[in-house]
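Please find one structure pasted underneath; my questions will follow.
Only one protein chain is missing; all other protein chains are in place.
Each chain carries a letter (A, B and C) given by its place in the written order, and its residues are counted from 1.
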């Protein structure tokens, strides 16, 4: 066959099987989304349309890949949990990683016009991704707790920050200065006393991020740091 | 800090540095594009619009990532060569792989309407990808020769096959039967005698695939199997 | 510094950290020990001195590496279990693997004269090794059960086989023929009826292999397939 004398180059394709018996987490992040959100005039501190579009893209990943049992998103990132026993693509790392990142990207771009009908995409947005393995259920819970705690911390900061800028008339530099060294309770207080905003009444989507679980792929904005979420859904981490 | 007791989960993110001093090839393929091309009524054996859209997506990758010095595409796949000395993302495998696959996907979807103005995307197309390392220039040349030889073999087969079906009135089963065991010269002859088509006059794009090289990212449909292409462009494989 | 212009070659030394939170098993095997046991006239089917020397070498590994909590040996192989939370050499794979294989080898050769006082080593014996990761306690138990079941199967076969040859006067070819297709109960019966040997009274060392556990590094020849062994020693698999 004509191509056969070159076919030896395939021997350089080395196997990349992921360790069996481990939970697989795929986390993707918007690539240079600081600039992207500026160029497309995202609302601050949270752009609900942009978050909904992220949710939609994540939902399409869960619909396509039945072994994704949980997803969590915030801002421009999403994490997908594959069941421990998954044999998707024989657990080949690059194949799992790229198909999920690619489908997410594709769905994001395809559905953009529905969420931003008046803003054309100026250029093609992209996402990077990585795979992390976790051997036990405890680590998986802590992983998602870590992401949700991050959501909380960032959103709290950003909410006060943008209130200071947008309503308080501070420059961004001044606003950072005002917030330096403040703890959570002080930010709560500042938000309430200065701007009449009770942080706890802000939308769950902003404060808790987005949680997808099977079956039926339900979208929630609930607490996944505590044990209640997990003990009500033992199937998510069960070792089938 | 609130999230700090979960932060240990980051220690499960292991380094994935690619061996220095090697050429990096990123190859991506359309995911389930057989179905995708049917659902979107791609012309057979080659859909020029679809190929041009692939080329455009590849061009956007080369524009964004300056260390991609060569790209070759055919059908629903594209291969990108990064210069041997690239320090892109500190040669982290997942980062390089996902950003390129994601940007390609994004550009493909974003620009679809320009190439298929009358065909809406029915669903989000996606691509998978992998990275292969090659230690020497010889292997890189043979890699691309392997892909271009594949282009030739497939296109030759598909051209005769679809002529038999579309003009010759054979069923697809009969057409496969007709072609079983034929060598290249017989296919040439069959195409010419039965359908008056001189294979060598078909568009270069179909017969040779698409080649992008820096600088200025030129699109060619030329021979990359022989040495001439490489010796005229020593900078592509040079060890900077 | 004189060497500094060459020091870049160190960048080719890539990290090889083992996934945290997993049990590490190091298994080593005698390299070409079929020939080695022939050349040094090991008794068949089991050479007690050779097995004791293996045990001694394994004991020296456990004495040196405190994170090895369990070891199992049979014939010319030994498996070492490192505790799940071990930070030995920062979990660097090559370092852990080579130091254990090297120390085992060294101890084997150093102590050879005590076990084979009348047989000089004709050449240097060596061992190969590998590391396998297991995410959960169940898999670790099954790993060791797999090795002990192997011990049982091999020893049963070899015991009957060598009885047929040494006492029964069969050639090795005839003995294999005699045993072809026999199940465990038939081998028991054959051994008892023809040679008056009750398999179950053979030494535990031959039938069950060698088990080392911390603390105090106790040598046992007991059953590790059932749960009793593990439930009496919860500390072996505990997740510290």
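In the analysis below, contacts are C-beta pairs under 8 Å (C-beta built on N, C-alpha and C of every residue); 3 or more make two chains touch, one makes a residue touch a chain.
Source: prediction; values computed, not measured.
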{"item": "Among B:32, B:133 or B:153, the residue in touch with the chain that has been omitted", "value": "B:133"}
{"item": "Residue, one of C:85, C:106 or C:186, that touches the chain absent here", "value": "C:106"}
{"item": "For chain B, the residues touching the chain missing from this view", "value": "19-22, 133-136, 139, 239"}
{"item": "Chain C residues touching the omitted chain (full complex)", "value": "1-3, 6-10, 12-13, 28, 31, 60, 94-95, 97-99, 101-103, 105-110, 121, 124-134, 139, 142-143, 145-146, 149-150, 152-153, 184"}
{"item": "In chain A, positions touching the absent partner", "value": "11-12, 14-15, 17, 19-21"}
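Following the convention adopted for this analysis, only the chains that are shown with their structure count from here on.
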{"item": "Distance between the centres, which are taken as Cα means, of chain C and chain B, whole angstrom", "value": "49"}
{"item": "CA centroid of chain A to CA centroid of chain B, Å", "value": "30"}
{"item": "Contacts with two or more other chains, residues of chain C listed in rising order", "value": "19-21"}
